[in-house]
Structures are given as C-alpha cells and as structure tokens.
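Only one protein chain is missing; all other protein chains are in place.
Let's turn to subunit A:
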Amino acid sequence: MNSATGRAGIIRARDDAGSMDKLAHSVLDDVLFNIVSDLLMKTHREEKTARATTAAIRVEKLASDASESSTPDSGPDVRIETDAAIYEDGKVLLKGNPLKTTTDILCPRCHLPRLLYPTDGKGARKPDPTIVYCKKHPFIEKPGCDIYGQSWVGPGPGRGKKKKDMDKKDGADGTPEQRPPNVLSFPSATCSKCKRCILVTRLNNHMGSCIGNSGRNASRAAAQRINGGGSQNEPTPPPSQKATPTPTSRAQSPRKRDVSDDDDDDSETSHKKKKLKPSQTKKVILKTKPPLKKDKIKSSSLSQEQKADYDVPSPKVLNKIKSKAESPIKKLKVTKPTIASPMSKNGRDIDGESESSGTLSSPPASRH
C-alpha cells in the first residue's frame, strides 16, 4: 500500500512522507472510516427497518379495511398493493427500497405517525398541527430543561430548613396560571403513618421523625439527655420542643416557626390553655424547682400569670433580661394584654404532655 491515505481520505500524509508514515496515516484513516461506517450502518438499520415496518402497517391497514370479514384469526383474504408494499395471503412483501418509497415513520404500536424532530431546543421544528402524532416524541435537548422540555420552579424550596421557603412555594402552587405549563412545581405526598400531606422535599425529614425515631425531636431529646440529665431528675426527656431548657439559638428557631405555623388553630387551643394554666402554675410554684434559664415565649406567658397571682418579678424585668438575646420579646411585651399566639402554643403542649408542665414550670421558679 503506497497511497498517502486510507478509505476515508481525511487523514492524509504529506506526499514526500516516508512509506511508514504513509502506512500509519492510511491505517488511522481506515480506522476512522470504520468508525463512521459503523455509526452509519446502525442508523441505516434503525431507519430502514422503521420505514419497512411503516410500509407494512399501511398496507395491512388497507387490507383489513378492504376486507369485511371480521375474523381476527385469519388475515384478510385480499390482495392490496401500495407504492411500497404488497399484501397477499396474509403476508407483506416489500416493493422497492423503503428508504425511497416511504418518507415518514409510523409507530409500530399505536400506528400513528412519529414526530421526527424535537419540538423545542436543539434541532427543533414546528410539528404539523393538523396531524395527530404518536405520543413518543424525540427527546428535547435544551439547557435548563429536561428531555420533555419541562423545568421546575426555583431551587429554593426544600433546600433550606427555613419555613419561609415552604410558604413561598405554597404561594406559587396557589397561582399556577402565572407559570408556563411546562414549568412544574414540587408535589406533595402522603405520609404512610400519619396520613398528613407533606411536600416531597420534606418527606424524608418528616418520615424520619414520624416513623424512624430520628430527626429534630430525637436529636433534641438526645441533647437534653446529655445536657440536662445531671441537674434534673427526669429520667425521660420531654418529647416536646418547648422543653429545651437552654435558650440557645437552636432552641429558638423552631419556636419562631411554630408561632407562625399555628396561627390557624389559635382560638381553639387558647381556650384550653386558659383553663389549664392556673392549675399548672400553682403546681409549679409548690414544687419550687432549682433555678434554670428559660426561653422567651415561655417566660413571657408565664410571667403574666405570675404577676396576677403572686408577687414575682414583673414581666418587664424579665423582658429586659431576655431582650439582650433576642428582639421578638418586644413584640410579646406589646401584645401582653391579650392572649397572643405564643400562648396557644403552650396550650397545645400542655394538652399533649402532662410531663411538660414540669419543665415548663422550672423557668419561672428559677427566678426566685
């Protein structure tokens, strides 16, 4: 072989190159040729088989239309001929090359024409609106979209732990008209245990705490066991979040969230709370627990009652102490006369767990 290149003729040695050089070039060129021809052959096979199938489906359809016999077992006893195929004796025979005789492709399953180009993104073409196409469309290649041309509302929700994210998300759900139809939002799913509807992005967290004994509550309980175990005599940590004795930033954030969360059931729970509260506080006083720090909401709500019944430091003093650490106290001070949302929260806890009253009580006692 003395030519400067192989079959493809793309990789070409210089004319004055040595024979080994030429050989190397022509080998590489041949290999390239083989790669291209393999790819071509694969596509050719797919395409030609699909066209042959299309020709067969067409002629079979004509045959079954032409014959009135409704016996599904035997094929229609007719001879039909189209440009691409012949139907005879229940057999389909090709006429000519299907690549030339047949221009479109019918889906072998639903017998509807296939859409040959994607509707969006790379290589997109407008489909003919008058044709009902097979539902299997070419996949879309477009940045920011998936293979169906879909995209999703912002990555924010669910990513952070902030409830705000979720609220925004819900708002977006409520007004789907503003979004184009192919922009999807994250769905919700039902927890198999508590049957509550949870946004999918929070599902794992929820199930962890609902089914598996894990998540926030579990870790809080563990923290309680470690931190408070020595000073307090309670063998089991209280399950409620409120019970956390230390006003760390960790303890505060969930509280904030709950305040906004529980707004809807305020009225109901606040009534219960009113009834329960006096007895609870009395019990607390009698016990006179060792001093402990309290956190904001607990202190403010309890302090109101203490002011009324007993001679204890005024809430103002308490608030001063607190205000160093956090701003929400001010808000609480303002709303003092009426029963604010924090109260409802306490109420709910008391309902659920008698034990929590013990821990609840400890903060006010500590001030003595």
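Throughout what follows, a contact is a pair of C-beta atoms (placed from the backbone, for glycine too) under 8 Å apart; a residue touches a chain by one contact, two chains touch by 3 or more; residues count from 1.
Throughout what follows, contacts and distances are computed from a predicted model.
This complex has a chain not shown, and the name its UniProt record holds, of "Glucosidase 2 subunit beta", "Centromere protein O", "Ubiquitin carboxyl-terminal hydrolase 8" or "dolichyl-diphosphooligosaccharide--protein glycotransferase", is "Ubiquitin carboxyl-terminal hydrolase 8". Checked against the full complex, the one of A:Ile11, A:Ala52, A:Ile80 or A:Ile105 touching the unshown chain is A:Ala52. Seen from subunit A, the chain kept out of the figure touches residues 6-7, 27, 30-31, 33-34, 37-38, 41-42, 44-45, 48-49, 52-53, 55-57, 60, 73-74, 85, 90-97, 99, 107-110, 112, 134-136, 139, 141, 146-148, 150, 152, 158, 184, 186-187, 189-193, 200-205, 207-209, 211-212, 214-215, 219.
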